[in-house]
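With one protein chain removed, the remaining protein chains of the complex are shown where they sit.
Now for subunit A:
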Amino acid sequence: MTAVEADGGLRDTGEIRLTDLMHAELTKIRTLPATWIVLAVTLVANTALGFLAATDVVRVAGQGGPVAIAQLGTLLLAPVYAFIAVPVFAAGSEYGGGQLRVSLTAVPNRHRFFLAKLLASSGVAVLAAVPAVLPGHLVQHVAAPRGDSGVGSVISGFLALVMAYLLVGLVGFGFAVLAKTVVTPLAVLFILPVLVSPMLGGILPGVVRLLPHEATLSFLAMPTSPALALGGATGLAVVTAWAVVFVGTAWWVNARRDTSGS
């Protein structure tokens, strides 16, 4: 080590504001390589799916014959499960190497810490969803040979997608705080549409349609099946409730939990 001495005191730069804490959280998100990888994967997947849906060059085998990708809501929404890694990592990466202790030493007021992280993660989710979703959405609806969508429906569909990405991301965010890991929320939220819905959709449709991804698909007017469909507004309300429950519980737990074991 060098023997350079400290500079003899730092000037008081005033009260620590919520925006300072949000800047810190934004820096955490921005400087995590996984953030950029995930956004690239989401962009590529959305654009590819949008192209396939628009051109109908590929169809997927279904029980009643080949199904157009444009009709497969679960598949079209699949990139969201890559995208939610951004808020999931923002929350869950605090726990892997013990960063939470550094964070809470820097920001010991746990309510301010959580609020700053929540606001930063939500802001990033909304802003990042725009470039991640827009190209695929435009390809699917504007570049389609049929030109089947008006400008108004393209814009409202795009805004609904961004809202869906935000809300599912917030479910993952809260889940990651509760689970103290990035793996469990990503695995569970991925397994729900891939395994749980297909297995239980026919047996317990009343329950399955209330799961986060099914409610999201209903909100986006792409329900997996008529039996699992909710109204658009009901779908939005249900997935919003999931987000509120997960984030609210995570906030409560974060305020009370010891860091031992983090």
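Of note:
Heads up, the rule we're going with is that a contact is a pair of C-beta atoms (placed from the backbone, for glycine too) under 8 Å apart; a residue touches a chain by one contact, two chains touch by 3 or more; residues count from 1.
Note that contacts and distances are computed from a predicted model.
Per the UniProt record, the chain missing from the shown structure is "ABC-2 type transport system ATP-binding protein", taken from the list "ABC-2 type transport system ATP-binding protein", "PepSY domain-containing protein", "RNA polymerase sigma-70 factor, ECF subfamily" or "Imidazole glycerol phosphate synthase subunit HisH".
One of A:L32, A:V142, A:L200 or A:A241 touches the chain omitted from the figure, and that residue is A:L32. Contact between subunit A and the unshown chain involves residues 1-16, 20-21, 23-25, 27-28, 31-34, 93, 96-99, 101-110, 256, 258-260, 262.
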